[in-house]
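Every protein chain but one is kept in place in this view of the complex.
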């Protein structure tokens, strides 16, 4: 059941390198920002991804999706909201919303498998299930 | 109706810059490769995107999605298959498959709006409707 | 003459996307970080690069250089120090140092031309000469 706590948010600025000659942020970079939001969210929850990697737990993406609602560009101060909406047996689904001046600029999700060094599926570490709440992006 | 001609294919190598410290191609880069396939496909059909941009026709992404089936890494010689699966009134859907040694590594799609310089929707140029066939990715 | 005020500093974290399969930050990304430091430095001085672009003043790079002293990797919290070391008639030289745990990880510079929309050299805006001090990176 989704809890009611506020969604995690992280602010960041669009870099010049992230724009393209249409004058806006290049579409693939939203997935880089999703990763940024994911990392900051886990850090805020006390889950250090780098420690998991050291112990042989990896989280490759198996699916990624984004819908774009309005353009963003260089120097825009954006907000990314991040939540985990679902845990499978050996997978996790993150959902994201990117806001510009409080209005939705993009929304998407990524699904990741938990795998070991040999790329074999593994169970989700208990600490992660305990520390990470299940939430939905609400409008 | 989808025609039966073979799908357009383009080969490319994974760059070192495109890998991450998991040792594989970073997931957002597949969307860069989708763009690469899109550009090469349109060029092969005699549709020059740069000419359209000069005349004020732009194709921003409104949706992008990818599923990952096996990892790829530096120096892999990959094949991207590209097709247009649908034209809306003011939009187009591209579908993509990325192959490694003949086996599916990733599959995805992007939807783009046709807009003018002021980001207003415009009708699809007749030349594009004439030159670009509707096709599906078949297994 | 170089003044004695402390160098401007900005902190940032290395993104997963910025690493490569050697397990470290990919070398070209240091130039993206230089741009990041440059933007934050000018903002701190009250010089908004986006406003200059709107009025037709651009700052393309004409030279860029970096020396690497120790590797950095995902999630490292890095510090970038930025200064302007020289103004030419129509150019500016920025110098940068990237620190990891207080120790030098990289050092470099970029030289930029001031040009108009048609890529012709223009004089440096007076506001910039007034607001931006000349400094050196000191060890």
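Chains: A, B and C, in written order; residue numbering restarts at 1 for each.
Just so we're on the same page, contacts are C-beta pairs under 8 Å (C-beta built on N, C-alpha and C of every residue); 3 or more make two chains touch, one makes a residue touch a chain.
As the structure is a prediction and not an experimental result, all values here were calculated from the model.
The chain not shown here is touched by just one of B:7, B:36 or B:57, and that residue is B:36.
Mapped onto subunit B, the footprint of the missing chain covers residues 13, 15-17, 32, 35-36, 39, 49-50, 74-75. Listed for subunit A, the residues touching the missing chain in the whole complex are 16-17, 19-24, 26, 28, 73-74. Counting the whole complex, the residues of subunit C in touch with the unshown chain are 22, 24, 27-29, 31-32, 35, 53, 58, 60-68, 71, 110, 119.
The rule is simple: only the chains that are shown with their structure count from here on.
Counting the residue numbers used at the interface between subunit A and subunit B, over half appear in both copies, so the two copies meet with largely the same residues.
Computed from the mean C-alpha positions, the centre of subunit A lies at a distance of 28 Å from the centre of subunit C.
Subunit B and subunit C have centres, each the mean of its CA atoms, that are 34 Å apart. We define each chain's centre as the mean of its Cα atoms; on that basis subunit A and subunit B are separated by 24 Å.
Those residues of subunit C in touch with two or more other chains are numbered 16-17, 74.
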